[in-house]
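Just one protein chain is left out here, and the rest sit where they should.
First chain written, first letter: the chains are A, B and C, and each begins at residue 1.
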Amino acid sequence: MTQLLLLFDVVLLTTLLALAVAAVTSPEPRRAVMLFIAFGLWLSMVWARLRAPDVALAEAAIGAGLGGALMLAAARRAAKREAGDSTESAGDSGAGGPPA
Amino acid sequence: MHEILIAVAIILLISMSVGLIRIVIGPTPADRMMAAQLLGTSGIGVLALLAPALGVPALMDVALIFALLAAVSVAAFTRRRVGQDRP
Amino acid sequence: MNILLDLLSVLLILAGAFFFIAGTVGLLRLPDLFTRLHALTKADNLGLGLIMLGCVRFAPDGLYIAKMLLLWLLIMASGATASHLIAKRALRGDGEDY
Partner (left out) sequence: MTTTEAPAPSASVIARRLVSLHGLTRLVLFAGFWLVFAGNDPQSWIIGAPAVLLASWTAERLSRRRGRDVTLGGLLRYIPFFLWESILGGTDVAKRVMRPEVDIAPGLIEYKIRLTEPGARVFFLDSISLLPGTLSADYRDGIAYVHALDADEDLLDPLRRLELRVADLFGERLGGEPDA
């Protein structure tokens, strides 16, 4: 039982670390956000493994869910602005900063 | 008996880790989103196995949030471009 | 009798794990977005259903079983809808992220 749980922990933690590294080093923002969502899911499972369902709940709902959706919107906006810079920023309400 | 549950949970976890490759290689954002959804479903499977194995029935509530999370993130992701934003 | 029930749930759980693995293999091996969606919706929903059926044996009370059943229905509905949405955006090419 304990050995199996240890193996479980090793698999869980290795992938968690790999995900964190992949998310931080990812050059493309939207890919980084997806990896971050996956990271949130994984971290939530770590909390579940530690028998802390309440923390796991919060991590999944806020960390991965809300945070992920918001960051996805932000990354999308950043990508749009980048694409718009080369041509023209049509319909941009100009809420953030002067045009480059 | 609980050993078997944890063993299967490890198998699922490894399968999830392998599925992560799809998030890394893409190629389109939709592929990545899809892989993230697969993770959610497998994660629910892992939690369903862990709940009896660790003796924490409340893990099922976490699984419920996983299900909602998958639905919300896909809905946030598949937003349609509105006409005026079209380049 | 107990041993038979245990055996049955172990078999169900193993079958569920097999379908999850099939889903992952499909996700990696299939050539395009649509075919991958096939693997995602079908194999995973079936795998989760089998695992939950196997876990019924360990449920502390009836409400827990009802929760698992609801969870499965929710996953199927959201999985089918999500795959439809993803496929539709890919097909029409009018998503914000393509």
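What to note about this one:
Here is the rule we go by: contacts are C-beta pairs under 8 Å (C-beta built on N, C-alpha and C of every residue); 3 or more make two chains touch, one makes a residue touch a chain.
This one's a predicted model, so the numbers in the text were calculated from it and none came from an experiment.
The missing chain, though absent from the view, touches C when the full complex is examined.
From the set B:Ile10, B:Leu50 or B:Leu64, the residue in touch with the chain omitted from the display is B:Leu64, counting the whole complex. The chain not shown here is touched by just one of C:Leu12, C:Leu37 or C:Met52, and that residue is C:Leu37. The omitted chain makes contact with chain C at the following residues, 18-19, 22-23, 25-26, 29-32, 34-35, 37-39, 41-43, 45-47, 49, 63, 66-67, 70, 76-77, 79-81, 83-84, 87-88, 91-92.
Keep in mind that, in the parts below, only the chains that are shown with their structure count from here on.
A straight line joining the Cα centres of chain B and chain C is 10 Å long.
Spacing of chain A relative to chain C, judged by their CA centroids, is 23 angstrom.
Across the assembly, chain A contributes residues 30 that each touch 2 or more other chains. Taken residue by residue, chain B touches two or more other chains at 16, 29, 33, 35, 68, 77, 85, whereas all remaining positions touch fewer. Residues 6, 10, 13-14, 16-17, 20-21, 23-24, 27-28, 33, 36-37, 40, 44-45, 47-48, 51-52, 55, 58-60, 64, 67-68, 71, 74-75, 78-79, 81-83, 85-86, 88-90, 94-98 of chain C touch chain B in their complex.
Every residue of chain B that touches chain A in the complex is listed here, in rising order: 2-3, 6-7, 9-10, 13-14, 16-17, 20, 23-24, 26, 29, 32-33, 35-36, 39-40, 43, 46-47, 50, 54, 56, 58-59, 61-62, 65-66, 68-69, 72-73, 76-77, 84-85, 87.
Note for the complex: chain B touches chain C at residues 1, 4-5, 8, 11-12, 15-16, 18-19, 21-22, 28-31, 33-35, 37-38, 41-42, 44-45, 48-49, 51-52, 57, 60, 63-64, 67-68, 70-71, 74-75, 77-81, 85.
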